[in-house]
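Here the complex is missing a single protein chain, while all its other protein chains stay put.
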Amino acid sequence: MFTALRRYAIENELLYLFLHNRIAQLAALVALLCLGGAALAPWIAPYDPYDIASIDLLDSLLPPAWSEDGDTRFIIGTDDQGRDLFSAILYGTRLSLLVGLLSIGFASILGITVGVLAGYLGGRFDSIVMRIADVQLSLPAILTALLIDGIARGILPRESHDNLMIVVLTIAIGLSLWVNFARTARASTFVEKSKEYVQAAIIMGMHPLRIMVVHILPNILGPLMVILTIDLAVAILLEATLSFLGVGVPPNQPSLGTLIRIGTEYLFSGEWWVVLFPSLTLIIMIVAVNILGDFLRDALNPRLR
Amino acid sequence: MLTFISRRLLQSLFVMLAVSLIAFALFRFVGDPVAQMVGQETSIEDQERIRERLGLNDSIPTQFVRFIGKLASADFGYSYRTRQPVSEMILTRLPATLELGFVSLLISLLIGIPAGIYTAIKRGGALANTLLVTTLVGISIPTFVIGIFLIYLFGVKLGWLPTFGRGDTIALGWWKTSFLTLDGLKSMLLPALTLGVYQLTLTMRLVRAEMQDVLKTDYIKFATARGINYRSLYFNHAFRNTLIPVITIIGLQLGGIIAFSIVTESVFQWPGMGLLFLDSIRYVDIPVMSVYLVLIAMMFVIINLIVDMLYFFIDPRVRLASEAN
Partner (left out) sequence: MALLEIIGLTVKFPTRFGNFTATNNVSLEVQAGEIHGLVGESGAGKTTIGAAVMGLLQSPGYIGSGSINLAGENLLALDNNQYHRVRGNRISMIFQDPQTSLNPLLTVADQLIETIRQHSDVTADDARTQAIQLLEETGLSDAKQRIDDYPHQFSGGMRQRVVIALALCTQPELIIADEPTTALDVSVQKQILALIRTLAKDRGVGFILITHDIGVISEITDQVTVLRSGRVIESGDTRQVLMQPTDNYTRALMAAVPRLEQRLHRFNNIVTDDSIIDGDDHWQVDGASAKLASDWLLSGHQSSDTGTTASTTPVLAVKDLEVTFQSGQPGWFQSRSGVKALSNINFDMHAGEVLGIVGESGSGKSTLAKSIVGLVDPSAGELRFRGQPLPPGSKRHRKHPVRREIQMIFQDPYSSLNNRLTVEQIIAEPIRFYKLARNRAHIRQLVASVLELVEMPQRAMLKYPHQFSGGQRQRIAVARALVARPDFLICDEPTSALDVSIQAQILNLLKDLQEAFGLSILFISHNLAVIRQMTDRLLVLKNGKLVEISNTDRFFREPAAPYSQQLLRETPSLSHLNAR
């Protein structure tokens, strides 16, 4: 009885559900703020943390402005080198998001292309791709990323390694996440291919590539969007973890993970702010993305209603 | 059953072969193995002699076959960094990682599964909603942040628990265990919790999602319409039907636990394989890297084989289909 209703506008329905979901709205707002802060960091940050000239070691490890020893120049204090923590966090978020988005972009393009082709063509191509995915799945994402990073260290000379670190990280994280996209795209393509509108296009004699792009791809975007969002959170998390482990971005361009890593060294001597604020930023950002992912998944999954 | 398992074994073999190939490529092509082994002052002739002795001048396929032969006979070569046999290094660190992983898996399943069932049944209830929000935060906090927080709270502020290393262990042959001393158990608590929290939230969310799907099926509706009591409805009818996807994911999670033990071990300076691997990455210690890789893949393959066999016992459709063959 509700089939007619349920089929009504996936887009409109999504919008409707979003407008009636305060938590999702809040999450979207937070995500936008993070994105905005990251994009505009060079203009809104009070200091440039990369500019060594502006840093004074005498300012190091100052507590937040509201505490007794605080300095009003640094709202949430400074780190061990005297960098303004707020500025460092803005720039760190910028770096973390940049790596996260780039690697997800890389993973999704690779995964969706391979997955749609495998699901549509089937046969040998499909089984080869799925075997590769099996191998890849037997190596957890963080391990793959670490491994690729390790290989890059082995191949690239030290200096260029630091410069290329963002590229290496993007490829490492991207390669460790493409399988999710490929599997989802393949399974959805498989379902769509058996539907009658695709059969009609095949009967017409339409070129397979055109069928995949015009007919199948737009119809499988829903589940892919869910993976995209959820894996964006995973990518940010991976980048932070790699940086925390000291194999991520070089320390002169600290990402959130690097800031936390630096902060832990001072946690036990009482300088809690150095670790707390970057951690909070990271967690809030990932929670927001995850809430959006959950929202999308529930909204696009008719079985849950 | 036999064909079923033999097919699985064949697939596992393929995976292992592929991973060994990666490991071999790592070993052979990332950096020059000879340059890593010898000092700067060794002459070119000496290097060439070593090269010849190691068989590095043979054809690549021959080298690969030899590499696999060595792997199979547990001859893993020497670490570039410490000059120790890799097998020895791994063997001393394996128990630490396995025990840590085991305890955190236990934590994640014992709490995660019941909590998942609860949130699926009491959908919309106050406690269920609170739990759900908690899990969302749970999967969003990076493992290392949880570790740092726990260390700060229980180690630094309260001073209740050790935050560093394994504490006292007792040796059972070559296996050093933390389970038999109080200090060892106390040292285990924080790292296991750190590692377990993420897996726990994952388990709970998964069990919940699967339960919700099953509760919507016709056979559950029919069982409800027959007045089957709720306890049997939820556990005997519904939960049993979620077991297959749940077991699959638990299998994958074991891999996740091993992988994230790298992070946990780094935070707690836990002397396990993860820490070893991390060091090998930092110092480009290729033999350790490649062996670690092969070992992880092997664990994964074994876990998957066990999972497949569990399917066999849970699902009559799989069982009977293979009997019919």
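Lettered A and B in written order, each chain numbered from 1.
The criterion applied here is as follows: a contact is a pair of C-beta atoms (placed from the backbone, for glycine too) under 8 Å apart; a residue touches a chain by one contact, two chains touch by 3 or more.
Keep in mind that this is a model prediction, so the values were computed, not measured.
For the chain missing from the display, the contacting residue among B:Q47, B:T92, B:T217 or B:T248 is B:T217, taking the whole complex into account.
In the complete assembly, the contact with the undisplayed chain comes from B:A225, out of B:L2, B:L158 or B:A225. In the full complex, subunit B touches the omitted chain through residues 3, 7, 10, 217-230, 232, 236-237, 240-241, 314-317, 320.
The missing chain lies against subunit A, touching residues 1-5, 7-10, 13, 16, 20, 195-197, 199-200, 202-207, 215, 218-219.
Just so we're on the same page, only the chains that are shown with their structure count from here on.
Contact residues of subunit A toward subunit B in the complex are 131-132, 134-135, 137-143, 146-147, 149-151, 153-155, 233, 237, 240-241, 244-247, 257, 260, 264, 267-268, 272, 275, 279, 282-283, 286-287, 290-291, 294, 303-304.
Residues 11, 14-15, 18-19, 26, 30-31, 136-137, 139-145, 148, 152, 156, 212-213, 216, 252, 255-256, 258-260, 262-263, 266, 277-278, 280-282, 284, 286, 289, 293, 296-297, 300-301, 304 of subunit B are the ones that touch subunit A when the two sit in their complex.
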